[in-house]
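In this view, the complex is presented without one of its protein chains, the others remaining in place.
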Amino acid sequence: MQTKTRVVVWGEFRHEKKNPRVAGIYPGGMHEAIAGPLRKEASLDVSTAWLDQDGHGLGGDILEKTDVLIWWGHMAHGDVADEVVARVKSRVLEGMGLIVLHSGHYAKIFKALMGTTCSLKWRESTDKERIWNIAPHHPITRGLGDYFEIPAEEMYGEPFGIPEPDELIFISWFTGGEVFRSGATWQRGNGRVFYFRPGHETYPTYHQAEVQKVISNGVFWARPTVRIPDACPNSPALEPLPADPFAASRPIEGFRKEGASPISAKIRPAGTEGCRF
Amino acid sequence: MQTKTRVVVWGEFRHEKKNPRVAGIYPGGMHEAIAGPLRKEASLDVSTAWLDQDGHGLGGDILEKTDVLIWWGHMAHGDVADEVVARVKSRVLEGMGLIVLHSGHYAKIFKALMGTTCSLKWRESTDKERIWNIAPHHPITRGLGDYFEIPAEEMYGEPFGIPEPDELIFISWFTGGEVFRSGATWQRGNGRVFYFRPGHETYPTYHQAEVQKVISNGVFWARPTVRIPDACPNSPALEPLPADPFAASRPIEGFRKEGASPISAKIRPAGTEGCRF
Amino acid sequence: MQTKTRVVVWGEFRHEKKNPRVAGIYPGGMHEAIAGPLRKEASLDVSTAWLDQDGHGLGGDILEKTDVLIWWGHMAHGDVADEVVARVKSRVLEGMGLIVLHSGHYAKIFKALMGTTCSLKWRESTDKERIWNIAPHHPITRGLGDYFEIPAEEMYGEPFGIPEPDELIFISWFTGGEVFRSGATWQRGNGRVFYFRPGHETYPTYHQAEVQKVISNGVFWARPTVRIPDACPNSPALEPLPADPFAASRPIEGFRKEGASPISAKIRPAGTEGCRF
Partner (left out) sequence: MQTKTRVVVWGEFRHEKKNPRVAGIYPGGMHEAIAGPLRKEASLDVSTAWLDQDGHGLGGDILEKTDVLIWWGHMAHGDVADEVVARVKSRVLEGMGLIVLHSGHYAKIFKALMGTTCSLKWRESTDKERIWNIAPHHPITRGLGDYFEIPAEEMYGEPFGIPEPDELIFISWFTGGEVFRSGATWQRGNGRVFYFRPGHETYPTYHQAEVQKVISNGVFWARPTVRIPDACPNSPALEPLPADPFAASRPIEGFRKEGASPISAKIRPAGTEGCRF
């Protein structure tokens, strides 16, 4: 019986190969720095995947066996195959947690789940970031105080092009004068989504204990409780209905289908099924 | 000076050509039935568009000149070009109202803005629909009472695969025993989105006064107040920062670009711009 | 070490003494019928309290030792002492779960936490209630299907005078033609609040397995993760500020106090403290 929560940390893993400064900070790759602290949790089963693997490391039945996916990407969002994005999105909606980190705000998967631009202001400089905990009751802030600081980080500033979060968890203060909604959650279908801002590749952010704590809390919070495939059933009535003079011409169950065109209400395609029409 | 609110009613306009029953109910097309009552409003400038027109009737500068777009589609969602969907989505996020009707719950544009399956239960039969007004304070329910009834309509049932609405406006009761969140709003970027359930092609729903009233109220509510192009600026600090030992290797403004790969932080592409990276 | 979740089921316990029909359905009192199934959960420590006990059964350190409070009241909301309501409210805001059942929609504690009328339509008759699960991902609906039915119940109808819920969990369909938001949650301070509609005293609703399951799920969901006393600290700056020419006349920490009037900014009351001013 599977009892551990299965976590996949997905990293772009390109900056580390091209920029010696990044490689110096994250010699095993950023995904390994993120995965390391999670591997110490006995109830988690942690693996990693990255862009330049086959199927971006998310092929076969890997997504099937994932409870929470952590996503870090930046310079190569455009290289992520649309087909993989569609599978990840579908998996989240059926019931999988997704934690999107930092520049992942512009990842295809995050934009697809948000439906908005996900744009923001930014500056790579010497800002200190002070992250205020505005939801002390929330499982994601467990063990944190009123705030914690990151000595230097890329600045992200408002307005941030996201839908109003279900829960706003963190707001950042930056030395240079900006603020940012640095932690926020959204329910999407049966999956929970948590966006967490810190983690530019040129700063050692993922080595910091508070950041690791938030990610770990996020994983425990994002574990799904169900997995439910998408369905759009033609449903018989539960209560008596008046007689239907048009019954003979009504569609039958399963008639709707993606792109199924042309269909008139009198055509009843045999064996059609599925919801994506 | 442009002062009228410019409304475009978009209809799929295929059922009407294939199914004599639909043609009998909507001889001018469903889009015309929806547009008719709006044309009586002096402050609205109303036009129509449909799927089989060039560019689906949304080409050229039409979207540029649209304040509120109404969308009805059903059997041919798959025939709507992705490029048009992308332009409509971008226009909504910059600041345009969007009213999605009935089977438009599965339109590409609605699914793209919601980020979810938008799936539901359904049954085309003899159900009466009683639509309860649960937001009597809301501009969309102006002039309505506690509820109104549609004598016969297609049933839509829960669970409805949408993000938690910003505002839930209507809940429907169906004879056959189901309920549905029949009116709901979401802010997406600078645009307001209103989903309104009624309007299956084989029922004369858009000839009903209460339904017309809701759509009209929706148009007035959805008028945008701004139009703001997407931007992701590299922003100089507003307050003094410590000296930056890495300044020489920092990216310059505009360095980020969709799919711009490979880029290291030391490469500063001249003339790069835009936010969709 | 305290490890069990401590649950108190509060019942008004008056109908049972006055109305033989109610006594026949709930011979041990409604609170006992609600508490019974919870007592079978090994991780819960369940007790009961009722209106006509000293301090309504919530005196001494009982609230201090309560993690989740379940509230059923109806005919005697006016008899609940305001002082007890204030203590329960404060306890919720510091971090305690509260589950409000049925006619508790008009309990002082629910109205105080919602800030609204909490009014609704009602009818005590022979309606069947079908409760639709619109949040299949939610811990509160664990183990339930798409819907469940209560053979006869009091009808509650919309509009329901509540703030937009954080999460809408259930919507009810009634034979007589109404709908109702029958399950909804709100975060209030550090406490979680769950309203669940069913349970009129003249129907055997709390003997039904699905209803018991929802309440049990609700208890596990509502367990607090923190307890944080209210505070409004005068906080020293975390970053350098310009010199303050008015420093001598600034208030000192703790100057603000409930009803502390008259105070000018120059008066610094010694030993003042607390936040309720």
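Note that the chains are named A, B and C in the order they appear, and that numbering of residues resets to 1 at the start of each chain.
One rule holds in what follows: a contact is a pair of C-beta atoms (placed from the backbone, for glycine too) under 8 Å apart; a residue touches a chain by one contact, two chains touch by 3 or more.
This one's a predicted model, so the numbers in the text were calculated from it and none came from an experiment.
Checked against the full complex, the candidates C:11, C:37, C:189 or C:224 give a single residue touching the omitted chain, namely C:189. Only one of A:172, A:202 or A:235 touches the absent chain when the whole complex is considered: A:172. Subunit B residues in contact with the hidden partner, per the touch definition given at the top, are 95, 130, 136-139, 142, 166-167, 175, 187, 189-191, 224-226, 228, 238-239. Mapped onto subunit A, contacts with the missing chain fall at residues 130, 132-136, 146, 157-160, 164, 166-168, 171-174, 177-179, 181.
Counting over the whole complex, subunit C has residues 14-15, 18-19, 21-22, 75-79, 89, 93, 106, 112-117, 119-127, 155, 157, 161, 163-164, 166, 175-178, 186-189, 201-202, 230-239, 241-244, 246-247, 249-251, 256, 258-266, 275-277 touching the chain that is not drawn.
Convention: only the chains that are shown with their structure count from here on.
Distance between Cα centroids is largest for the pairing of subunit A with C. Subunit A and subunit B touch with mostly matching residues; of the residue numbers seen at this interface, over half occur in both copies.
The geometric centre of subunit A is 32 Å away from that of subunit C, both derived from CA atoms. The mean-CA centres of subunit B and subunit C are about 37 angstrom from one another, to the nearest whole unit.
Look at where the CA atoms of subunit A average out and do the same for subunit B: the two points lie 24 Å apart.
Residues of subunit B in contact with two or more other chains: 157, 164, 166, 177-178.
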